[in-house]
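Remarks on the structure that follows.
All protein chains of the complex are present and in place, except for one that has been dropped.
Right, chain A next:
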Amino acid sequence: MLPRNALSACSRRTPTRLWALSRPLATEAAATEAAKPSSSTLPPHPPKQRRPKPVINTGIILNRSPLITREPTLFEQAYHAYQARIQRALFNPFPDEFYFKPGTILEERFKKEEEEREREAFGPPRKAAASKDSAFTESESKSASESSENQSDNVDEPMPRVSEADKKGDVRSLDRRMDRNLYLLVHAKDQKGKPRWRFPQGGREHGELLHEAAKRDLFAECGDHMDAWIVSRNPIGVYEPPLPADTEAEVIPKTYIFFYKAHILAGQVQPDGKNILDFAWLTKEELESRVDKEYWLAIKDILSDF
C-alpha cells in the first residue's frame, strides 16, 4: 500500500509538466481509486511506521564435559575380550628373564598375574600342564597372596566411578554423572515475575560484540568464580521468545537470544540470590523435565545427546 499511497499523493501535488511522468499506471489507477476513500479514513500516523528495531540478547550454554569414559556395553566388552584373546594367541612369548630377576617377589607376582590373564583368555590350563603345574601353582599362590596383601597397602586404589554426589542426587554438584555432558540451568524470574528454569542470558551493550556480551552476561548472572571458556565467536543457536499475546504485535520489539557455547573448567556458580534464585547442572533428559515446552523445542537440537 505504501508505494501506491506515496505515488498518488505525489501525483496530486506535482506541476502539470511532470504530470505525464508521474501519472500512475493504468493498473495502479484502478487500485488507487479504490484505496483513496480508505486512505482518507485512516487515523494520521507517520508514513514510515515500522516495528522498533529487534533486540539482540545473548545466552550461554555452559557445559561441563564428561570426566570419565563411558561404560562399554555388554557387546563391546565381549568383543574386547575376544580381541584380547586373539592378540594373546599371536603375541611372541614375553621375555620374563629380561624384565624380572629370577627368584624375586616381583617375578612371582608377575607370573601370578600372567596366569590369571591366561586363564581369563583361554580358560583353565590343559590337563597335561595342570598336573605338572598344580602343585607348583598352589605353593606359589600362597606366597604370592601373602606378598600381595603386603603390597596392596602401597598400591593406590583408583577413585570410584560413582561419586558421592551421584548417590545423594545433588544437582548443584559438578561431580555428578561424570560420564555425561552437564549443562547449567538457572532458576530466574522472567519479565512477568514468574520463575522459570532457563540458560543464563542477558542483554548486549552498545558497541559490544556478541561473544563478549555473552561472557559478561554469564559472569553477571552466575558470578566470576568460574573458569569458563567461550568456544567461538559464532553463536550455536537462536531462540525467539514468543511475544505476549495481549499486547499489540507492532509496537514491542522482537527479541532474539543467541546462544553461545562455553565450557567450565574449574570453579562453581555463585548466584547473587536477587535475580537468580537457584542453579542446577543437568543432563539433557533432566533438562527436558524442568524447562518450558517451547523453550525445549528451541534448544534440544543444540545440546549433545550424551
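As a convention for this text, a contact is a pair of C-beta atoms (placed from the backbone, for glycine too) under 8 Å apart; a residue touches a chain by one contact, two chains touch by 3 or more; residues count from 1.
Here is the rule we go by: contacts and distances are computed from a predicted model.
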Protein name as given in UniProt for the chain not displayed, "Myb-like domain-containing protein", "Centromere protein L", "Large ribosomal subunit protein mL40" or "Iron-sulfur cluster assembly enzyme ISCU": "Large ribosomal subunit protein mL40"
Listed residues A:Arg117, A:Lys189 or A:His225, member touching the removed chain: A:His225
Touch residues of chain A, complete complex, unshown partner: 54, 56, 65-69, 75-76, 79, 82-83, 85-86, 88-90, 92-95, 97-98, 121-122, 158-161, 163, 173-175, 178-179, 209-211, 224-227, 229, 232-238, 256, 258-259, 263, 265-268, 301-302, 304-305
